[in-house]
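For subunit A:
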Amino acid sequence: QDADTVVKFGMPQDFTAVYTFVTSEYNQGQRDYLSLVNGRGGVGGVTFEALVLDHGNQPQRGIEAYERLKKAGVLTVDALSTPVSRALVPRAMADHMNLLTTFSGRSDAADGTTFPWVIPMSPMYWSQAAAVVSYMNQVSEGGLKGKKLAYVYIDSPFGREPLPVLNALAEADGFELGTFPYPSPGSEQSAVWTQVRRFRPDWTIIWGGGIGQTVALREAVRNGIPRDRLATGVWLSESDAEIVGREQAKGVLKFEAVASGREPKIIADILAEVVAKGKGAGPEEKVGTAYYNMGVGMMAMVVEGVRLALAADPTLPLTAERLNAGLTSIRDFDAEGLLPPTTLTPEDHQGGGAGRMAAWDGTRWVAKTDWFAAHQDLVWKLVRAEAEHYRKTGE
Partner candidate 1 sequence: MDMAFAGELAINGALVGLFYALVGLGIVLIYKASGVVNLAQGALAMTGGYVAWAAASMAGLPGWAAVPVVLAAMFALGLALERVVLRRMTGEAPIMVIMVTLGVEIMLRGVVPGIWGADVKRLDLGIGQDPVFLGPMLINTAYLVGGAVSLALILAAVVFFGTLQGIVLRAVSDDQVAAWSVGIRVEHAIALAWGISGVTAASAGILWGSVQGVDWTLSLFLVKGLAVAILGGLDSVPGLLVAGLVVGVAESLVGGLLDPVVGGGTRDVVAAMIILLTVLVRPYGLFGRVHIERV
Partner candidate 2 sequence: MLLGLNNVEVVYDRVFMAVTGVSLQVPGQGIVALLGANGAGKSTTLKAVSGLLKPERGLVTKGTLTFDGRDVTGLAPAERVRLGIVHVLEGRRVFPHLTPMENLMAATTMHGDRRAAAHRAEEVMERFPRLRQRARSEAGYLSGGEQQMLAIGRALMTAPRLIMLDEPSLGLAPHLVDEIFDTIAHIAAETGMGVLLVEQNADAALAIAAHGYLIENGRVVMSGPAAELRDNPDIRDFYLGGGGSVDYARVKHYRRRKRWLS
Partner candidate 3 sequence: MTPADPTSSSAPTPLLVCDRIERSFGGLKALKSVSIAIHPGQIFGLVGPNGSGKTTMVNAITGFYPPDAGQVRFAGRDLRGLKPHRIARLGIARTFQNLALFRGMSVLDNILVGRHLHMRPGALPALFYPFWARPAEIRHRAVVEEVIDFLQLQDVRDQPVEVIPLGLQKRVELARALAAEPRLLILDEPMAGMNQEEKEYMARFILDARDAFGTAVLLIEHHMDVVTALTDRLLVLTYGEPIAEGDPHEVIARPAVVAAYLGKGRSRAA
């Protein structure tokens, strides 16, 4: 049966609620990449199919979608939602399903020995925050010592996550850390920024998603925070800059784990072989945006995992177990320049934690550094401690 030659990926994602700001672009990238590969005849004798469902960020719908996709025979599930991923962890662990938690989900899932079935494949928030601080440390004259760093974050587990890293680095680098939470979703932050202004930070990190980010960026501008002293993790996009005003946003920094823009070869290929043929999964103007490329990059990694799995054993059908082994044997994969060279191992599900800093130049994100990973020793200390804690207490 030719069903064996079709490998299915489950994409229950949030198209209607909290994650609307990212999902459609991200998912478009994922599907366009699969179209690209399928158009070229697939990999190792198999082609790919994306099964997309909306879970509206509700755990119970996520679970239903997960069970449905499991029955449909998918080899991975990518929920792109912190709450849903968390609700899926116990099931994925019991079912031996590859739960992809790219840019979402728990940071300690980087520990593959504790979470063999949870695969982030991307720099966790701890790595992102560490990289941002390390960049600041480098570009400030005299380093961060004696400087003030403001951390303005959405008051949710996601926003609080970087705190241990930041605290540890404040100690190590000798800067003063001011923390400023705002309640979710962050539509209104004036009181917070009044405090930030008075704190007179040398550097500011904002940590949120969607409108929380645009409002933060606006308030930062209004309160006279210099934009080139303002940075964030992966969740800032072209459209955020658009809303704030292309010019007003100029200079703001972000950490990117996937190159943005249309220059990377894969994106150019997609434009030529998929979009130009009218097979694009969404509006053409979104091709090459930061979130789109994130979808492409992570899908490229999964396909690479499939390739490796089939190279090791070409028997069809492919199983989730063998894909898991394939994924964790990815070595120095960079998706033709789209990604930092990434190595996944059964122990390290994060893939090195590398990325680069990019700045908004008024029209696009421009890389300011090479790919780099920072403070991985510290990050892994936290990962191991948390994973240990999980194993002991189930928290």
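One rule holds in what follows: a residue touches a chain if its C-beta (ideal position, glycine included) is under 8 Å from a C-beta of that chain, and two chains touch if they have at least 3 such contacts; residues count from 1.
How these were chosen: all candidates are chains of the complex that A comes from, given by their letters.
If you're wondering where the values come from, they're calculated on a predicted model, not measured in any experiment.
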| item | value |
| --- | --- |
| Pick from 1, 2 or 3, the complex member that touches subunit A | 1 |
| Residues of subunit A defined as touching candidate 1 within the complex | 15-17, 20-21, 23-25, 155, 178-185, 187-188, 190-192, 194-195, 197-198, 210-211, 214-215, 218, 221-223, 239-240, 242-243, 245, 248 |
